[in-house]
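All protein chains of the complex are present and in place, except for one that has been dropped.
Up next is chain A:
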Amino acid sequence: MRKYSVFAVAREAMRGHRGWEAQWTSPEPRKEYDVIIIGAGGHGLGTAYYLAKEHGITNIAVLEKGWLGGGNTGRNTTIIRSNYLYDESAGIYDHALKLWDGLSQDLNYNVMYSARGVMMLSHNIHDQQVFKRHIHANRLNGIDNEWLTPEQAQEFCPPLDISKTARYPINGAALQRRGGTARHDAVAWGYARAAADRGVHIIQNCEVTGIRRNPDGSVAGVDTNRGQINAKKVGVVAAGHTSVLMEMAGVRMPLVSYPLQALVSEPIKPIFPCVVMSNTVHAYISQSDKGELVIGAGTDQYSSYSQTGGLQIITHTLDAICELFPIFRRMKMMRSWGGIVDVTPDRSPILAKTPVQGLYVNCGWGTGGFKATPGSANVFAHTIANDAPHKINAPFTLERFRSGRLIDEAAAAAVAH
């Protein structure tokens, strides 16, 4: 792999950009691999990358039903933060945040991580109490999070309407300065390029139709539309389709899949310097480097695999955006789309071994998986390589729904569900 650098850009500029090579190859699948990862999104490609880089396992296939990064990795609003309430969540999300910082250098690929600050708006006394509790809990875990007055919030984000007569008045905000955004496609492409460089096979348009088992019950491989592929270890990293895949191995999951929508506006000049979330009126907004306002809407209320959602969900979010930021009232929305998110009962992910020997699952990220991509991939690779969880993901088991040791971010994650 040729290294990307300013010199490479200059060299290619001199010769008409004819020397750029493909970022990853599309090899024919082998008959057998050491590890198969199902799902070529950020979490799956990252898992393959860290298996190759940190655990010396390079005989890996990443199988993808559609195209690389075409699932939720390409459909989210790219918000990154780690200010979760519980110790377990703080551990895994902050592990990810530390990896985001330096990921571009690690992958030699500009993922455009921008720590521009994530500000959560408080609209009433209950928000204020909950956010301050979060701030104190976060500080005990060494995670930055601070309280802002309405005036400080407006100073940090000038388009914000803090007038007392606003429909949703603001009485303060919680700000995580290390939070921000990254370029979602670049995350998938960067991991794919770096993994392929270490010998990982990325096989797109390859749908898994069955999971094969040995007579003793352990995993033998997978059936795909491109034939049978054997492997002793299979990692399922398939977001909304996890239940469908795990059912092939006879494992019933504590998951429900919902459509989650997002939309972008027409591109405009830089106006919005940070990420703003309001859970009470349900709005997420930031501005991409292309200039589009990136807006996150809510999930539909019913389970679905449709990768689309109701128009009323989007209009509800735009109502809130226009009230919080009157300056955007006349903007046009350009595109909207939906992804399928897999939601657990406690709104915390599952990164764990399963009852089937050799089968591992990384799922349940619900509406907020993008921020965790590097951390999730990193500890999931550890779990697969050692057949035992890393201490960071040890609490995120499948068995917690039997033992009752839930990581109940459902009410605590500071987002509306």
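Going forward, a residue touches a chain if its C-beta (ideal position, glycine included) is under 8 Å from a C-beta of that chain, and two chains touch if they have at least 3 such contacts; residues count from 1.
FYI, contacts and distances are computed from a predicted model.
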item	value
Listed names "Sarcosine oxidase subunit delta", "Response regulator transcription factor", "NADH-quinone oxidoreductase subunit F" or "PRC-barrel domain-containing protein", with the criterion being the UniProt name of the chain not displayed	"Sarcosine oxidase subunit delta"
Residue of A:Ser243, A:Thr317 or A:Ser348 touching the missing chain in the full complex	A:Ser243
Identified contact with the non-displayed chain, of A:Ser304, A:Ser348, A:Asn362 or A:Thr383	A:Ser304
Candidates A:Arg252, A:Lys269 or A:Arg330 - the one touching the absent chain	A:Arg252
Residue ranges of chain A at the interface with the undisplayed chain	65-66, 205, 207, 241, 243-244, 247, 252-257, 301-308, 310-312, 342, 345, 401-404
